[in-house]
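One protein chain omitted, others in place.
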Amino acid sequence: MSQEKILHREQLSGVFAPLTTPFDARGNLLLEKLASNVERLNRSRLRGYLVLGTNGEFRSLSPHEQMKVLKTVIHTAAPQKVIMAGTGAESTPVSIELCQQAAEIGAHYGSLITPFFFAKKMSDRALIDHFVQVAERSPIPVLLYNNPGVTNITMSTTVIKEVSSHPKIVGMKDSSPGNLSAYILNAQPGFYLLAGSANFFFTGLLMGAIGGVLSLADVFPEPCCELYDLGVAGNLEEGRELQLQILKLNQMVSGKFGVAGVKAAMDFAGFYGGPPRAPLPSLTTEEKKKLREDLIASGFLKE
Amino acid sequence: MSQEKILHREQLSGVFAPLTTPFDARGNLLLEKLASNVERLNRSRLRGYLVLGTNGEFRSLSPHEQMKVLKTVIHTAAPQKVIMAGTGAESTPVSIELCQQAAEIGAHYGSLITPFFFAKKMSDRALIDHFVQVAERSPIPVLLYNNPGVTNITMSTTVIKEVSSHPKIVGMKDSSPGNLSAYILNAQPGFYLLAGSANFFFTGLLMGAIGGVLSLADVFPEPCCELYDLGVAGNLEEGRELQLQILKLNQMVSGKFGVAGVKAAMDFAGFYGGPPRAPLPSLTTEEKKKLREDLIASGFLKE
Amino acid sequence: MSQEKILHREQLSGVFAPLTTPFDARGNLLLEKLASNVERLNRSRLRGYLVLGTNGEFRSLSPHEQMKVLKTVIHTAAPQKVIMAGTGAESTPVSIELCQQAAEIGAHYGSLITPFFFAKKMSDRALIDHFVQVAERSPIPVLLYNNPGVTNITMSTTVIKEVSSHPKIVGMKDSSPGNLSAYILNAQPGFYLLAGSANFFFTGLLMGAIGGVLSLADVFPEPCCELYDLGVAGNLEEGRELQLQILKLNQMVSGKFGVAGVKAAMDFAGFYGGPPRAPLPSLTTEEKKKLREDLIASGFLKE
Partner (left out) sequence: MSQEKILHREQLSGVFAPLTTPFDARGNLLLEKLASNVERLNRSRLRGYLVLGTNGEFRSLSPHEQMKVLKTVIHTAAPQKVIMAGTGAESTPVSIELCQQAAEIGAHYGSLITPFFFAKKMSDRALIDHFVQVAERSPIPVLLYNNPGVTNITMSTTVIKEVSSHPKIVGMKDSSPGNLSAYILNAQPGFYLLAGSANFFFTGLLMGAIGGVLSLADVFPEPCCELYDLGVAGNLEEGRELQLQILKLNQMVSGKFGVAGVKAAMDFAGFYGGPPRAPLPSLTTEEKKKLREDLIASGFLKE
């Protein structure tokens, strides 16, 4: 394994928060709220941030706004925090362009969602060529992003087998249920897996993932870091216990409500969550009340 | 019904070609090829063009490229041709912005695909609010665009019932199989349905659609216009016969191969089709050969 | 075309009711209620009955019960009524057995749903072999039954092209949205298409279907027969009008509620509908009340 790939291992080990993008009630971008969220997260043990991901509502932003968001995070993030930026577009040329812009602004990694507008045509060959071509022309290394819940594409192990030896393709964030072990099995050495959901973070670590990008870390970074520690230590008893609690927590926030739930919970926890951008609906007043009660009952949210 | 809505009926009656976007082998935009395609189509009986739709690979373009494509078409289109522009983005504010840009460039209608990145959260209420808010702030009237094959969202009749009386929401392009009659049934007077596929164009016209946006019209505009005439005339025998032929044709081009098939067939028919933009794959040499033979055998393509 | 296939055309032209199976509140079979439903339908202009179909909850019955249901219908049906029996099981041998039993009891046609327990493995080749082998060993001719809403399999045109020339495979009931014209296009002469839903019965007839199996005919046989007449006559204006009304009706009954809705509406219309067999839920009291009001408002149900 190259010296570089070993360095990536160090950079990607730990918990990442997929930052949400703050809006006011009319959908205007609130960059200062974003900055204050990041400042607070800077004091946590998080390894870094994913900007412009699903929880960042990246496809709901104009390209101009996307760059403003990325700049804000990069200027605010503590120096030791690792920054991934969502740079996956629907075409190869536009993805390359986004990687170049993100690199220029200062992101450390690009994150490439599988193009999915023409999902039925995304053969293994098409995806492999896409990832390789973007990686070759990207100034920064890239991570793949597998999220069939959004894309209706489950990356095949054939794709992983083929692209995971590329020097610029250094890992994958996997948000799919039940495929992480298969990706680990088929990855070349030096290709790192990150769990894309708190639901299977602990077992993912036990099977060989080296970190996670967890929406729950936007709200409760510390318990996520504790679960990471237990996984790394192979502490089965406490790890199992905390994983089940975190699973419960994650289901009441993200599982049930998605981005809107994460934002509502952030508001309760002292961050700025705010509303998602239309047409993505906010929680109703009743839903918010119930969520708050449930979070307090869980013990993770202090009253 | 308002005077305006009657005018829309006239504007939307007939066949529209959803223009493809020409690229070279490296994915560079070829605007002069686009212009020459439009010039040739100007001489057909087509009612107009849809720019920046699914067949235009609009999500594979950067926003800057999208506007260049739209400008090119508007500057080249014959004066009597009606221009619809794909202006549907994943969020309400960005969709409004696109409608404003398209209006400024000179498009006559905006076409709003259902936002689908967060497909599972797109309730009737969310979609209704989105369409109404965009329409209210758009300088030009808008059409809805229902394409579950891409979006995994089938617009409900509740949405149609509620938005179809809005003065700025004037119709819908429906590419879903089997829902057109239900939309016709639930539309308020002055809301016009366009078939979004040649597969059901004739029966759609018989049931009350007033036109169609047919990818086959990119290749064979005249037979599409003939089918329209037969539908309007209620000529059952000839219409049934031509519909079945066109269905066969459409399945060998668009049904089997999507945008890449439309582009390949355009090349055979004397237009510039060229390759789709990566990662969307082109037809293989064998597939092209077979398609060409099938098109000649169908009688629609002259050798 | 053989003399026999011409005869089938005559036998299959018209409207068929897919009979429901009456149960009491505990799920016991009520054969005398079935008989009285059939007696009343005997006086209608229906061409015949489909026994043991989806609306007959055939998979909710034991094999012994299935045969009792079929016997009851055959003994009660008026002599000129044509009887189709659901004889499609998950394996070829069991389907053959069911065809043999149905033939012995006196059914005229077997109806073969695509096996779907192993849906992902049902290749064209597997389905073709299945249909041909069953047909060869069935004493009675068979119809294919395409219902992707239940089976998650959409029969391909390749299957139709290949099996539709078989002397014992005489047609297909198609309940899928939007495929009927493609099946008509690919069918060999003497293979007959029946619309499997009232939603597209009129346009189906215009495109070449010769009849329909319509759950709405369980409740309102006469309007279904009228729509058939208008389709056969090519009466566009009245046909379109009635089709839209019947679409509305069908959506409030079957579209919204499925078998349970058909049964509730039968109760209102003077038949015995009764509850579906558990675990398929009945309509709630509120749902029934609302449905009854809607049916009266539609004008089809007399108060």
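Residue numbering begins at 1 within each chain, and the chains themselves are lettered A, B and C in the order written.
Criterion: a contact is a pair of C-beta atoms (placed from the backbone, for glycine too) under 8 Å apart; a residue touches a chain by one contact, two chains touch by 3 or more.
Just so it is clear, the model here is predicted, and its values are computed rather than measured.
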Quick one: which shown chains sit in contact with the chain that's not drawn?
A, C
Identified contact with the non-displayed chain, of C:63, C:189 or C:270
C:63
Looking beyond the chains shown, say which of A:100, A:152 or A:251 touches the absent one.
A:251
Touch rule applied to chain A and the missing chain gives residues 157, 176-179, 181-182, 184-185, 199-200, 203, 206-208, 234, 236, 240, 243-244, 247-248, 251
If the hidden chain were put back, which residues of chain C would touch it?
27, 54, 57, 59-63, 89-94, 97, 115, 117-123, 125-127, 129-130, 133, 149-150, 152, 258-260, 277-281
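Basically, only the chains that are shown with their structure count from here on.
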Considering only which chains touch which, how would you classify the arrangement: line, ring, star, complete or other?
line
So what angle, to the nearest 5 degrees, turns chain B so that its CA atoms land on those of chain C?
180
Just the number, please: Cα centre separation of chain B and chain C in whole Å.
35
What are the residue numbers in chain C that touch two or more other chains?
none
